[in-house]
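Structure, as structure tokens:
All protein chains but one are shown at their positions in the complex.
Right, chain A next:
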Amino acid sequence: MRIVVLLKYVPDITSDRRFADGRVVRDPGEGSLNELDENAVEAALRLVEAQPDGGEVVAVTLAPPTADIALRKAFQLGVHRGVRVSDDALAGSDYFGTTAALAAAVRRLGDQAPVDLVITGMAALDGLGSVVPALLAEELGWPQLTLATSVSLDGSTLTITRESDDVAQTLAAPLPVVLSVTDSANSPRYPNFKLIMAARTKPIEEWTAADLELDPAEVGAAGARTTTVEATARPPRPEVELVVDKGEGGKALAEFLIRNDLV
């Protein structure tokens, strides 16, 4: 079994996240592996570990070299191989440019040996778009099983359960499949000491847009179908009106709501 896990390096959600020139600022050292991608790594490792003849988990990320933090974290968890797709021509990619580059990387890995699954986290905690898995399935011509809360593989049929938008579903599809998992699909394992040591020196392969035969007009800012024309920090909230309850706290709360026409 051969699985590609897609990882994203995102600004830490507790850091001061911001924009400059219409793009998200990605300071080295202030980011981390997208937390939900740990669930994707865990799902991949478990599927491979359940195979009698094992398999390979390849992590792929589309980012500048700062994203190596994310790949090293994946190595610590047990991912076998790491690929970073880096190219100035890819900066400013929208959903479609991102999908084109990731799909090309999956195809290239597939040319080396068949890929059975692509697994992602359900969302990246910077953009929270949640649409790249569906777009990737469309681009690869594979079925999509997204937002999985549980995953099981029987032969070459993958079955998931999901709960979203008031609907609980069980979906199944034949491999190869694009799978996205939520944070209730599994509990990610802790980094392994031996793997932590090995992860420091494990090679990271670098692929460019040319390696992936991407059309420069279709990716990056050149191919983007949307452009951020304005990004403004919202003003901080005014100082909180704080009441310590001495028996009248509920009344004060109700009066605040009434005074502000919120009832």
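To be clear about the criterion, a residue touches a chain if its C-beta (ideal position, glycine included) is under 8 Å from a C-beta of that chain, and two chains touch if they have at least 3 such contacts; residues count from 1.
Note that contacts and distances are computed from a predicted model.
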Protein name, per the UniProt record, of whichever chain is missing from view ("Heme exporter protein B", "Electron transfer flavoprotein alpha subunit apoprotein", "ATP synthase subunit c" or "Amino acid ABC transporter permease"): "Electron transfer flavoprotein alpha subunit apoprotein"
Residue among A:113, A:167 or A:217 touching the omitted chain: A:167
Selected from A:42, A:87, A:116 or A:139 as touching the chain missing from the view: A:139
For chain A, residues in touch with the removed chain: 13-14, 17-19, 22, 36, 94-96, 99, 122-123, 125-131, 134-135, 138-139, 142-147, 159, 164-174, 182-184, 224-234, 237-238, 240-245, 247-258, 260, 262-263
